[in-house]
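Take a look at this one; I'll ask things after.
Note that one protein chain of the assembly has been removed; the remaining protein chains are unaltered in position.
Entry: chain A
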Amino acid sequence: MSVSHHPRETERTDFVAVLAKTCLVTFLISLGFVVLYPLFWMATNGFKTNAEIFGNPFALPSGFSIANYISAWNQGIRNYIATSVIVTLGSAVCTVLVSAWTAYGLTRSKLPGKPFFVGIVLGGLMLSPTVAVIPLVRMMQDLGLYNTYWALIILYTAFRIPFTTFLIRAYMLGLPRDLDEAAIMDGASEGQIFWRVTLPLCKPILVSCVILHVLFAWNEYLFAMIFTSGADLQTLPVGLTSIMAKHGTNYAIVFAAMTLSALPIVITFFAAQRFFIRGLAEGIGK
């Protein structure tokens, strides 16, 4: 068991080192089992019959019929996924675009009193959705947005602008200005510089921001539960609890529904792992 990054420790290849290494690997594998087995159990329970679920929980399903998955899909998951996709993508585009504009204004434009504006945006990082939820209900009702996609898209955007702007701004501060200066000499306007020069340079951080936003919006529960009540407007997390309430006795379908809603984000994670990890690293601050 070596905590160093140093590969060659020939003098330590004695019995103790081998024992330590074995312990470490055993520990990592056991922990990996604790992490993955519940997810494996969830997916395989989706293939079981209800009677099998009430039998030995460690047993594998007798057959891999996807009937439960199909009925979960048809009994709501399809609609919930559609809503989640609309809300997630809509708010991701709004959030990243508005935040990029704001970050540009806060770093590159001639805006007077920048520290004041930066303070307002970053202050928003400290305000949590839980605190705002009661007043927001009446506001959304007054605006006629209650129980619409727009309620969620606007709220997800508003609450994620401070964080996303913070990330993009930090990135823009580190960008060289030479290209800006050159573009200004060529007579480019602020708007042209933003779209043609700054935004393309920010691509890596924009990708990270989109991923972080998708992870947030896809999984958000509080706003989604409170601002949508119709079944056709529920996002996946809220829809799942409705399926649970509706099919409370038919566990197999609930397990299939859970697996189906976890799948897209897990696949996205493995497909875009590199971006995910970089995004998360940016998110916590370097």
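Descriptive notes on the structure:
FYI, contacts are C-beta pairs under 8 Å (C-beta built on N, C-alpha and C of every residue); 3 or more make two chains touch, one makes a residue touch a chain; residues count from 1.
One rule holds in what follows: contacts and distances are computed from a predicted model.
Of the candidates "BlaI/MecI/CopY family transcriptional regulator", "YfiR family protein", "Sugar ABC transporter permease" or "Outer membrane protein OmpA", the chain left out of this view carries the UniProt protein name "Sugar ABC transporter permease". In the complete assembly, the contact with the undisplayed chain comes from A:219, out of A:49, A:75, A:147 or A:219.
The set of chain A residues touching the chain not shown comprises 1-7, 9, 24, 27-28, 31-32, 34-39, 41-42, 45, 53-54, 56-58, 98-99, 101-102, 104-107, 109-112, 117, 120-128, 130-136, 139, 154-155, 157-159, 161-162, 165, 170, 173-178, 180-181, 184-185, 190, 194, 215, 218-219, 221-222, 225-226, 236-238, 240-241, 244, 251, 254-255, 258, 261-262, 265-266, 268-270, 273, 276-277, 280-281, 284-285.
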